[in-house]
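Only one protein chain is missing; all other protein chains are in place.
Moving on to chain A:
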């Protein structure tokens, strides 16, 4: 094959920042929403729990049940995509050399992180819109006073779980990440204050679970959406500390491959 002279004449340069961020975030979000296993984890399991726990009397909950279930399912959805999904995706992206590929382009390092964060927030927004719509269909009546706090909690929860997901997915082998991310997800779902709220746990355990990001996020959503109050200070502090520690550690341990 021949190419006209000048086809490859050098004209290097960095792309526009906004466009780099948009295309990177869009690519990451589309890949997540197209991945069957990710959709199972981020959408189908939370949906099944939302419908199942709302309609079936398996766990004692104040009525209307859907009002108690929805905040927990929101917390689960965020943990599933920002932590477990993010960790697994990052583990395999590293295996496939994606980070190195992108690091070899003009994409600055901070944009590599910003693009993933933006994609995670977009995916969480899709999840919560779908879950919220189904909850409304089941008769969910959230406290209007708590909606603003809910949005803040969604952003903080996504950043916190995202930082922890990057910490896990950025340093270990892909198979190890896959196993650990799923085990941690399962443990936090059952014993981390999501299915069983902190109040329902024995005293000593409740104190520990309050300090977990899963327990704090579930409590925060419940306080905002059920009780219609400003979430307690310890909710914010717990999430912020986990996020900050996770983020700082991830910045030190994350490897390109």
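FYI, a residue touches a chain if its C-beta (ideal position, glycine included) is under 8 Å from a C-beta of that chain, and two chains touch if they have at least 3 such contacts; residues count from 1.
Heads up, the rule we're going with is that contacts and distances are computed from a predicted model.
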{"item": "Complex member absent from the view - protein name from UniProt, among \"Protein translocase subunit SecD\", \"ABC-type multidrug transport system, ATPase component\", \"Amino acid ABC transporter ATP-binding protein\" or \"NADH-quinone oxidoreductase subunit C\"", "value": "\"ABC-type multidrug transport system, ATPase component\""}
{"item": "Contact partner of the left-out chain, one of A:45, A:61, A:98 or A:191", "value": "A:98"}
{"item": "Chain not shown, touching residues in chain A", "value": "1-3, 5-16, 19-20, 22-24, 27, 30-31, 34-35, 92-93, 95-98, 100-108, 256"}
